[in-house]
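The structure is given below, and queries will be raised subsequently.
Of the protein chains in this complex, one is absent; all others appear in place.
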Amino acid sequence: MADLASGSGPMFTDPDPEAARRVFRKKRAAFEDKVTSVRDAVARFVKDGDYVASGGFGANRISTACMHEILRQGKQDLGFAGHTTTHDFEILAAGNRSGRKLLSRVDAAYIVGLEARGLSPQARRVMQSGEVAVCEWSNFALAARFRAAAAGAPFMPMRSLLGTDTFQRSAAKEIACPFTGRRLLAVPALYPDVSFIHVHESDPCGNCRIRGIAVADFDLARASKRLVVTTERLVTTDEIRRTPEATVIPAFCVDAVCEAPFGSYPGNMAGAYFSDEDHLKEWLEVERDEDRFEAFLQKYIYGVERFEQYVELCGGAERLKELREMELHPGL
Amino acid sequence: MADLASGSGPMFTDPDPEAARRVFRKKRAAFEDKVTSVRDAVARFVKDGDYVASGGFGANRISTACMHEILRQGKQDLGFAGHTTTHDFEILAAGNRSGRKLLSRVDAAYIVGLEARGLSPQARRVMQSGEVAVCEWSNFALAARFRAAAAGAPFMPMRSLLGTDTFQRSAAKEIACPFTGRRLLAVPALYPDVSFIHVHESDPCGNCRIRGIAVADFDLARASKRLVVTTERLVTTDEIRRTPEATVIPAFCVDAVCEAPFGSYPGNMAGAYFSDEDHLKEWLEVERDEDRFEAFLQKYIYGVERFEQYVELCGGAERLKELREMELHPGL
Amino acid sequence: MPDYSATELSICAASRMLEDGATVGVGTGAPCATAMLAQKRHAPRLLVAFEAGGLAPLLPSMPISVGDSRTFYRAQMATSMGDVMEACQRGMMDYAFLGGAQIDPFGNLNSTVIGDHERPNVRFPGSGGGNDFASLCWRTMVMTEHDRRRFVERLDFLTTPGFLTGPGAREVAGLPGGGGPHKVITDLAVMGYDPETCRMRVESLHPGVTFERVQENTGFELLQAPHVRETAPPDEDELRILREEVDPYGYIIGR
Partner (left out) sequence: MPDYSATELSICAASRMLEDGATVGVGTGAPCATAMLAQKRHAPRLLVAFEAGGLAPLLPSMPISVGDSRTFYRAQMATSMGDVMEACQRGMMDYAFLGGAQIDPFGNLNSTVIGDHERPNVRFPGSGGGNDFASLCWRTMVMTEHDRRRFVERLDFLTTPGFLTGPGAREVAGLPGGGGPHKVITDLAVMGYDPETCRMRVESLHPGVTFERVQENTGFELLQAPHVRETAPPDEDELRILREEVDPYGYIIGR
């Protein structure tokens, strides 16, 4: 096939599995206690200029605790993978204010929106300013990029994106199938420098269980050069070994384990608590006015030291009890 | 890259996802009761000339009940995918005797052997006779072929097989990576006409749970044009819906559900019963002598109507109680 | 003859197009309400899939996100995004049911930017799973409000494929064969596509709506089907299920 096209979008990460193999060769600690604090994990594993990815989907099972800490520690010049990132993206976008630039490049499949809740004014300001380099993808394309990296392959073949401006603005390439001759899309492996995944249960070594949908986290965990896990609760390795088929992320992929109860708040955590729609609405509301937003961030993020304090400010145990009710009785 | 090589092995199935899409478009019954007998499932879903695949690994979680039925019904001219197929392959190889030809083509990653137990004389006779066309693969390569088919992609890129006679005798091709320029292996999607997978639990619609390793069955189930599931026990759909993350095979991939307690016997079934090493040894032993083998098959397979009768002949409840003990107390 | 809103009418009209036993990938909002209505009324065996991994849930209420816990509540399987998308790529999903966006005569959609891509006037979320659903499912259904800002001759950005440039263009581009846009349901009419030209055409007008009014609210020339019918209005039963069971709080139908 002569007329194979290439997307013109920027490639933010190196898809070469040989480079990745040299990094992964050093990841080995399957039996090591990796329990640490969110603050120390972010300080130790996130460097300015890193390419970051966030697990979960939308405002569901996201590592809010780590997103806040990245903002609080004032990390700069980060790349970010946006496969239906909603509130997590909204938090990081708050780092691009008053001359600061937390986000400098984004692989975008779904950003700036919060699904049925509307669009984030702050995220839109940032993404419309031209200060952030953007490469376009679809959710499946980004998931396939993590799949390729997790497999240790430089790319994955797939069949969407073709024929659209989304492809033109991506860093994907058209290829001819060696067996059928068909035109296919090849998406490059995406190895994030560091990823943050919130789970229901982890042991101190990082063997993790997830309730409900895994979204792309099976692959994201394996694709990441460094992986910080936050968990609703710590369980023993003995408990993990009772049902090994329930493990989704094995310890040897994990670099840090942080106990973070309600760590997805104000997002949803399956079986634990529903999303706090009032607080999410407040975020969208205050973002309209830069001064109010500044005060809001002071109160909830910059003004506190730990995520637990934020949860307290948002209503603490009382509010979480309500959200638990909503989660357990979804018909109401 | 100018010197990209291709394996010279035969391609037994069509890797084109367009052809497969037309078949999968008709697979829809996510809410239909598909409970039937092993006999009827094999009679209805296996046609002479079909390409067949078997789930599990080695003699572990295999659908022995269906392998026996295929032999009993005298199916002919079948293709077969051999990713560490041991006792299942041994059973089918018994169909290539006295002028009959059950197996006519095999994608081989691991065949004729039973791992630590030794090689099957009958399977070796068949594979050394030249009457069966063989294409060579590795276990990962066959798993990747199922992965490609499950993904609806015509191939998967990977990095083993390269540089060996295994590649030369495969139907794989070398390709150049569109991003790194590296030489890679491309393995073609493998869509079996019909597959047989034994699971721990299934509901009447075919939502299945597996205890322990899934091996390649997540992908095999999705790659198969027709899928026959045998299950240790039937559970209600209500039970399945209680923990949807535990489902490995969703109903809309399944065509038939057969309740087959001890259906992997004399193979191992995790948490239920260990393999019957005495009976497996007897198989290998009698295969040395064609007459004794004939009598053996008469007694255990051709002479009975149902798999349950075979289990009875092998010691029934008493023997299974012993195998359960061995499984639950593996230290002993 | 009950009274009903245009939104209720379009949801009811769309739900009748989802036959029992079909498989559909849905987005949040009206598409999800439509699928829920179909399940509760005439299509109990409609398999609903969500891009984040929810497969055949018993939806207890309207999801806020296509990945929230309602989307896999008592589901047959809570799986991964890849597994759902690969099922679409394998050819197992009949319908993609997408929400509002900028749409052109060939059913192509824009949900990325208005204006220049480097420095857009408006940045929208982007494809999400929309491009994948519309590329890989057999038939794409779109629900949106009907106005000239949404129905445009030329998109600022082609995010999600319809028929692209016309007959055969999807196949030439490498997309799976035989798929593409199916229906567009708005507050004014139901549109399909002309088999010859792949251009949008009016197939039924909602009660009291003239073709002229639809054309006025459309930024390109609309074709007409050989026999333009009147959209059948919702019946009592549909409205009761929609108002009492599907959307009791009126998130979508707004009351």
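Per-chain numbering from 1; labels A, B and C assigned in written order.
Keep in mind that, in the parts below, contacts are C-beta pairs under 8 Å (C-beta built on N, C-alpha and C of every residue); 3 or more make two chains touch, one makes a residue touch a chain.
All figures in this text were calculated on a predicted structure; none of them were measured in a lab.
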item: Contact list for the unshown chain, restricted to visible chains; value: A, B
item: Hidden partner chain, touching residue among A:78, A:92, A:251 or A:280; value: A:251
item: Option from B:109, B:153, B:246 or B:260 whose C-beta touches the chain left out; value: B:109
item: Residue of A:6, A:76 or A:237 touching the missing chain in the full complex; value: A:237
item: Option touching the unshown chain, where B:28, B:44, B:97 or B:124 are the choices; value: B:124
item: Sole residue of B:41, B:59, B:223 or B:260 that reaches the chain not shown, by the stated touch rule; value: B:59
item: Where the unshown chain meets chain A, residue by residue; value: 17-18, 20-25, 27-32, 150-153, 205, 207, 222, 237, 240-242, 244-245, 247, 250-252
item: In chain B, positions touching the absent partner; value: 56-60, 82-84, 86, 108-113, 115-117, 119, 124, 127-130, 134, 136-141, 143-144, 147, 158-166, 169, 174, 182-185, 212-216, 218-219, 268, 270-271, 274-275, 277, 327, 330-331
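Simple rule for what comes next: only the chains that are shown with their structure count from here on.
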item: Per-chain CA centroid nearest to the all-protein CA mean; value: A
item: Comparison of A-C and B-C (more C-beta pairs in contact); value: A-C
item: Centroid spacing, where centroids are CA-atom means, of chain A and chain B in whole angstrom; value: 38
item: Approximate Å spacing (C-alpha centroids) for the pair chain A, chain C; value: 28
item: Where chain C touches two or more other chains at once, by residue number; value: 72, 78-79, 82, 89, 136, 176
item: Chain A, residues touching no fewer than two other chains; value: 158-159, 182, 184, 212-214
